[in-house]
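Yeah, one chain of the complex is gone here, protein chain that is, but the others are all in their spots.
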Amino acid sequence: MPTREEIQTFLKAEFPHNHCIIDQVGGGSATIRHLIGPNELRPGGTVSGPLLMMVADVALYVALLGEIGIVPLAVTTSLNFNFLRKPSAEASIVGVCKLIKVGRSLAVGEVALYSEGSDAMVAHAVGTYAIPRRGQGPSA
Amino acid sequence: MPTREEIQTFLKAEFPHNHCIIDQVGGGSATIRHLIGPNELRPGGTVSGPLLMMVADVALYVALLGEIGIVPLAVTTSLNFNFLRKPSAEASIVGVCKLIKVGRSLAVGEVALYSEGSDAMVAHAVGTYAIPRRGQGPSA
Amino acid sequence: MPTREEIQTFLKAEFPHNHCIIDQVGGGSATIRHLIGPNELRPGGTVSGPLLMMVADVALYVALLGEIGIVPLAVTTSLNFNFLRKPSAEASIVGVCKLIKVGRSLAVGEVALYSEGSDAMVAHAVGTYAIPRRGQGPSA
Partner (left out) sequence: MPTREEIQTFLKAEFPHNHCIIDQVGGGSATIRHLIGPNELRPGGTVSGPLLMMVADVALYVALLGEIGIVPLAVTTSLNFNFLRKPSAEASIVGVCKLIKVGRSLAVGEVALYSEGSDAMVAHAVGTYAIPRRGQGPSA
């Protein structure tokens, strides 16, 4: 299975706009982080909702790549997102993903999002990825 | 806060059709179980989907009662459910709930469902309850 | 594609415990109903939540069978459910499903639930079915 560095290199090459940093991957889980600066903040000092959803989606993708290898064509099919608390404007967002099923064509995982340094979950997501079969595009 | 026995007694009195057994409640979590017999099975020996969803909903309700006291008017507002694996036809269904937010008017929790004796999650749910304010019905 | 009568006959044979009546199926949609009596009611005269979820699930299944033919092995993989209003204790529950995607291995549909004779939606669901490939079980 790919290492953390290999997945980070893949993300940088394929998704150059994406600035998530992988802290850990493997064993059906992943932890990633994203810096928060003016571009990620909204009026009132809140972190952009789409930024939170993107971090959840990437955490799930990274955990999955760590489990099935680097499969560029895996695509998100669903994301269920709960916003729980206002994140800090001054801390990175950390996403911790645990895969709960990796099947033949679908993988499901849950992601807890935190402001770095705090134990209070700011958002929670459950997402599903469609895994392509060999020689095919996404099967969904 | 109410004890496990008090919540079990409340459930039996208010929801006499419901046969969930509370194993643990408190500290923002709950574990409940439901026996599986012919009434809960469907052709092919699979556990009824609505039974699984009911156990998830009750696990969330019990965890919430353990946190806010016995509040009969709390009502489910949403339930996001993922079916992961076929449960055993011969084991009880166990639901383990962890609350991830208990706010002024909404509570959110996640529930993992298992066939007793197995570590493989058979289903996963995230649900939301509306908590009534004093002197009111549900606030949703 | 199968007729309403063929799908109704299939449901009765394969799911004898299920008492949903198909009013319409075809064109990517289905309307079904379920009588409400003492067995479907809970204290306070509310319709059982699992009954509502079951009707949503069956509406989706029937709409899908009307689109892809009678495929017994299609299985629900997710159900996102919102409870909106207290249903009437004296009216049938009607579920109206519209499929929003039927892909190679996944189908997605939404379901609106009503108390018969009322325009006020009592619950709303979005569900996903995994469609087996020829010669295979469910592909999820």
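The letters A, B and C name the chains in turn, as written, and every chain counts its residues from 1.
Quick note on the criterion: a residue touches a chain if its C-beta (ideal position, glycine included) is under 8 Å from a C-beta of that chain, and two chains touch if they have at least 3 such contacts.
Everything quoted here is computed from the prediction, not taken from an experiment.
Visitor: Check each of A:Thr31, A:Asn82 or A:Ser115 against the chain that is not shown and name the one that touches it.
Guide: Final answer for the missing-chain contact: A:Asn82.
Visitor: Take the complete complex as the reference. Which residues in chain A touch the chain that isn't displayed?
Guide: 14-17, 42-43, 49-51, 53-54, 57, 75-83
Visitor: Could I get the residues of chain C that touch the absent chain, sorted low to high?
Guide: 80, 82, 84-85, 100-101, 108, 110, 112, 121, 124, 126, 128
Visitor: On chain B, what residues meet the omitted chain?
Guide: These residues of chain B touch the chain that is not shown: 77-78, 80, 103-106, 128, 130, 139-140.
Just so it is clear, only the chains that are shown with their structure count from here on.
Visitor: Same or different, please, for the chain B to chain C contact, judged on whether over half of the interface numbers appear on both copies.
Guide: Looking at both copies, the contact residues mostly coincide.
Visitor: Mind having a look at which chain is the central one, using mean CA positions?
Guide: That would be B.
Visitor: What is the chain whose Cα centre is as far as it gets from that of chain C?
Guide: Computed centres place A farthest from chain C.
Visitor: Since chain A and chain C are copies of the same chain sequence, what is the angle of the rotation superposing the Cα atoms of one on the other, rounded to the nearest 5°?
Guide: 180
Visitor: Roughly how many whole angstrom separate the Cα centroids of chain A and chain B?
Guide: Each chain's C-alpha centroid was found; their separation is 28 Å.
Visitor: Taking each chain's centre as the mean of its CA atoms, how far is chain B from chain C in angstrom?
Guide: That gives a centre separation of 23 Å.
Visitor: Which residue numbers or ranges of chain A touch two or more of the other chains?
Guide: In chain A, the residues touching two or more other chains are 80, 128.
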